[in-house]
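Heads up, one of the protein chains got dropped from this complex, but the rest are sitting where they should.
Order as written gives the chain letters A and B; numbering starts at 1 within each chain.
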Amino acid sequence: MNRTLRDLAERLGCHLFGDPNVCVSTVSSFQSATKESLVFVEDPEHLGAALASAAAAVIAKEFPSGQYSLGKCSKPILISAQPRLTFARAARLLCEPAGERVIHSTAIVHASAIIGKNVAIGAQAVVGERVRIGDETTVGAGAVIDDDAAIGAHCRIDANVTIYEGTRMGDRVVVQAGAVLGSEGFGYVRDAATGRYEQSPQIGRLIIEDDVEIGANATIDRGALDETRIKRGAKIDNLVHIGHNCQIGENVVIAAQTGLSGSVTIEDNVIMGGQVGIGDHARVESGAMLGGQCGILPKKVLRGSGVVFWGTPAKPVKEYLKELAFLSRSAKKNR
Amino acid sequence: MNRTLRDLAERLGCHLFGDPNVCVSTVSSFQSATKESLVFVEDPEHLGAALASAAAAVIAKEFPSGQYSLGKCSKPILISAQPRLTFARAARLLCEPAGERVIHSTAIVHASAIIGKNVAIGAQAVVGERVRIGDETTVGAGAVIDDDAAIGAHCRIDANVTIYEGTRMGDRVVVQAGAVLGSEGFGYVRDAATGRYEQSPQIGRLIIEDDVEIGANATIDRGALDETRIKRGAKIDNLVHIGHNCQIGENVVIAAQTGLSGSVTIEDNVIMGGQVGIGDHARVESGAMLGGQCGILPKKVLRGSGVVFWGTPAKPVKEYLKELAFLSRSAKKNR
Partner (left out) sequence: MNRTLRDLAERLGCHLFGDPNVCVSTVSSFQSATKESLVFVEDPEHLGAALASAAAAVIAKEFPSGQYSLGKCSKPILISAQPRLTFARAARLLCEPAGERVIHSTAIVHASAIIGKNVAIGAQAVVGERVRIGDETTVGAGAVIDDDAAIGAHCRIDANVTIYEGTRMGDRVVVQAGAVLGSEGFGYVRDAATGRYEQSPQIGRLIIEDDVEIGANATIDRGALDETRIKRGAKIDNLVHIGHNCQIGENVVIAAQTGLSGSVTIEDNVIMGGQVGIGDHARVESGAMLGGQCGILPKKVLRGSGVVFWGTPAKPVKEYLKELAFLSRSAKKNR
């Protein structure tokens, strides 16, 4: 979509330095920029490269005075205190998918489902009994939304996603292809007489709040008796596993292939690297950061906003690095 | 489904203390219990909380004499030597899905498939040539069951599952959404002349015995030339990977995101934590327990019923904890 810099500056709340009638249609890296591109620089030292690129215009910070004087500056500049954020927002304004929004004739939507305005449902998708889907939501081809699930407005459920019955989802939730939401958790009771396992009841719910985003082929189990909850704004990467009864806080970030056993609590604003493993009933308190591949034992509580933890079992990274250094040194000495 | 306590006590083989005409319709936690709920207590000290909940009745052990005397006990008690197990079985009696069992008009079932009695097949599912599906089995929406696969009775194949051709499955097998069964294993031969890889034949079978349960988005490869086998009662969590030619014993439990390379043998009753990694041709002998994230080298044999192994490479946990303690102590001293 084409927009003038005047229009963008207004929508993004930026001061514009340069020609307001210049048009851009996309965002780009310096390398792939064309004369319709908008690029951004976070660090003043990259401004020269941005100006040397083919881009039409640049998003940048207010750099030291005089830098944007007409003589020096070959392209229009959108001035932002957070250029990367402004760039992200510009992308959303420019790259909105157009396409018509229809319910494909091969989608199976149960007569009892309540479908909002301007909802798009892809070919071969299946929407079960009493499902609710909010306005402007998109359901991809082949996705299956089982009975009694409720999906908010402006959500995007991609192709081949499975949403189990009764799952509830807020607004602006994004679920990428192949993810499975609301599956039964891994809970068994062993019969002492026979040694065989029988499933514990897995009849709770999965609640996903507004603005959560979930990556491709991730799996999130429903609660066993009560609920699993992913709170507002949490971002979950591909192939992450979240077990039954977990509570994921607001604005938590979980990188790819991390796994949480049952009944884990992750408080708000925690940041987790990839391939982290967390034992059941552990709790990670607000603002902690977990390095990639670290492991947390069952029932453990990790505390410390801004503290980075690493290793298995996870400890503050400074401590862990000392251990690694000691080991490396000693092994060399003791050959 | 509503049942009287009399009916439940009879089906579950429990002694009932209290009014046999009380009805329950579901199982619950104490917190979410309503006046139609059945709850359970494993530990006598929680009995007070159970009795204080809104539940209609409680499953509990035979506690020291007199405790259930009319004067003390405000709710009916179902007495069981294994309350958690009885609770699980009660849940199955109460929470049986009702719904009609039909083959959806959009399911594609090949004319040569042999479909048992009372089979349900969801919308958009695909059932290939010569597939056999046993009585009372449910196939979810969008599931794909390829040619010559055989599925037993009372199985549940959830939405968007893929079952490759020729896979054979016993009775009462549960496969959650997105799992892939019978895919080709990861075996290549490098051409010494060109340095390029060519696939080794992956033409074997996958056999899944009775009562196996498989989690969402798990993957299990077929045998290369012969078979991969998952024996009776094994329970496999979400996102687990099992390579070609593996043999998984009876009542083995494998937690989420664990991965087994090719030709691994896991003997009966082994319990594996999450994110465990096992190299090809390794063998874990009967009754061993593997802690989360531990790693086992190719060809390694782990022995010891009841022994817990941890770390990479995995060793008995006592030994490993001593190493961790030594390291922690030494690093502190040697600053």
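One rule holds in what follows: contacts are C-beta pairs under 8 Å (C-beta built on N, C-alpha and C of every residue); 3 or more make two chains touch, one makes a residue touch a chain.
Remember, it's a predicted structure, so these values are computed and weren't measured experimentally.
**Q** Could you tell which one of B:M1, B:A49 or B:V189 touches the chain left off the display?
**A** B:V189
**Q** For the chain left off this view, which of A:I77, A:A149, A:L181 or A:L239 is in contact with it?
**A** Answering carefully, the residue with contact to the hidden chain is A:L239.
**Q** If the hidden chain were put back, which of A:S112, A:S305 or A:S328 would touch it?
**A** Missing-chain contact among the listed residues: A:S328.
**Q** Which of these, B:P83, B:G142, B:G233 or B:G291, touches the one chain of the complex that we don't see?
**A** Among B:P83, B:G142, B:G233 or B:G291, only B:G142 touches the chain that is not shown.
**Q** Can you name the residues of chain B that touch the chain not displayed here?
**A** That gives, for chain B, the contact residues 106, 108, 124, 126, 142, 144, 146, 160, 162, 164, 178, 180, 183-184, 186, 188-192, 195-201, 203, 217, 219, 221, 225-226, 239, 241, 243, 257, 259, 261, 275, 277, 279, 293, 295, 312-313, 319, 322-323, 325-327, 330.
**Q** What does the interface between chain A and the hidden chain look like in terms of residue numbers?
**A** Interface with the chain not displayed, on the chain A side: 26-29, 31-32, 81-82, 84-85, 87-89, 91-92, 95, 104, 106, 122-124, 140-142, 158-160, 176-178, 211, 213, 215-217, 233, 235, 237-239, 251, 253, 255-257, 269, 273-275, 292-293, 324, 327-328, 330-332, 334-335.
Convention: only the chains that are shown with their structure count from here on.
**Q** Which integer distance in Å separates the CA centroid of chain A from that of chain B?
**A** Roughly 28 Å separates the two chain centres.
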